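Shown here: the complex without one of its protein chains, the others still in place.
Here is chain A:
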């Protein structure tokens, strides 16, 4: 639930859309990248606000877009602590359960340069989850395994 405190009031409540809370500090932009938010959406980003649970956290509010199951699951890859609330008419109507996705298509690149997905414009990279703790995903084409560090590196960019 959103607890309305003074700090969050910098961002007004949204009528319809999605509020993603408890994002690890600094990863809000990466969340938007995962959601492939295109131009035209009204978005509110709050970064590095105090959180009782997490010390610092980010919050993302997207107007007029309801994050779906698949998108919610992708968010776990970089923000496992996130909570996702769907808002309709100012009310939280649904809290999305987050589950590490079994299959990730398109988002991650295979680290094997000789993989077909790195060499054919039509071959879209696809990974299957093989373990959660530690997180490991395997390329369905060449069986190369990528781990959590690699996944974070790819989504967050090299700075992390």
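Please note the rule applied: a contact is a pair of C-beta atoms (placed from the backbone, for glycine too) under 8 Å apart; a residue touches a chain by one contact, two chains touch by 3 or more; residues count from 1.
Assume contacts and distances are computed from a predicted model.
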Between "Tetrahydromethanopterin S-methyltransferase subunit E", "Pyruvate synthase subunit PorA", "Branched-chain amino acid transport protein" or "Aspartate carbamoyltransferase", choose the name on the UniProt record of the chain that's been left out. "Aspartate carbamoyltransferase"
Filtering A:16, A:81 or A:144 for touch with the omitted chain leaves A:144
Hidden partner sits against chain A at residues 112-117, 119-123, 138-145
